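A single protein chain has been omitted from the complex, and every remaining protein chain is retained in its original position.
Coming up: subunit A.
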Amino acid sequence: MGLLTIIRKNRQKEKEMRILFLGLDNAGKTTILKKLNGEDIMGISPTLGFNIKTFVHGKYTLNIWDVGGQRTLRPYWRNYFEQTDALVWVVDSGDRMRMQDCKEELHSLLLEDRLAGASLLIFANKQDIQGSMSSAEIRDALDLPSIKSHQWRILACSAVTGQNLVEGLDWVVGDVANRIYYSSTAEATERWQSGGAMKTSNAITAS
């Protein structure tokens, strides 16, 4: 019994993933998480500090850290880098005026050793708003094709309608699992890949 408990606990621990949500202020990081968690999204205040959310996603437990994006908080992002499996970079697709700022913050993050190897998902959020940039426009504006250091993917999404949020998490979990839990991922990968084509086309039609 004792040994079995230890083994079980160990296995459970192994199945944890640490995911970091970052992005400029007003991107919708907290709103995405609350929407994913089925919470009310109407009264969300700008994040002063950080939030932690824990989801059970398939057989993995996701610990998601959502750190505020105001300029005064960005120097503190570095305190959350340790042992990050995946970085989710959230973009306000309507914020044309700050795309340059957004690009610079993202690319300077990717220089960080402690984030080396983390999967990178870019959420092109706020697609429900008319006038938003499409995921293709954002891919170019953020110069994503130049990223060689991380596995990345961009997905058009909306925290208000919930569009593509779960698909995004699916990709993150699949990608991290592929890297870290080789043995136990055959099934998860398969599941993800079979849906992959369709999800990509979702992203396109949404943009």
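The rule is short, and it goes like this: contacts are C-beta pairs under 8 Å (C-beta built on N, C-alpha and C of every residue); 3 or more make two chains touch, one makes a residue touch a chain; residues count from 1.
FYI, contacts and distances are computed from a predicted model.
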Chain not present in the shown complex, as UniProt names it (candidates "Cytochrome oxidase c subunit VIb-domain-containing protein", "Putative GPI-anchor transamidase", "TBCC-domain-containing protein" or "RAB18, member RAS oncogene family isoform 2"): "TBCC-domain-containing protein"
Residues from subunit A at the interface with the omitted partner, ascending: 25-26, 42-46, 48, 70-73, 75, 78, 92, 94-97, 99-100, 107-108, 111-112, 126, 128-132, 134-137, 139-141, 144-148, 151-154, 171, 175, 193, 196, 200, 203-205, 207
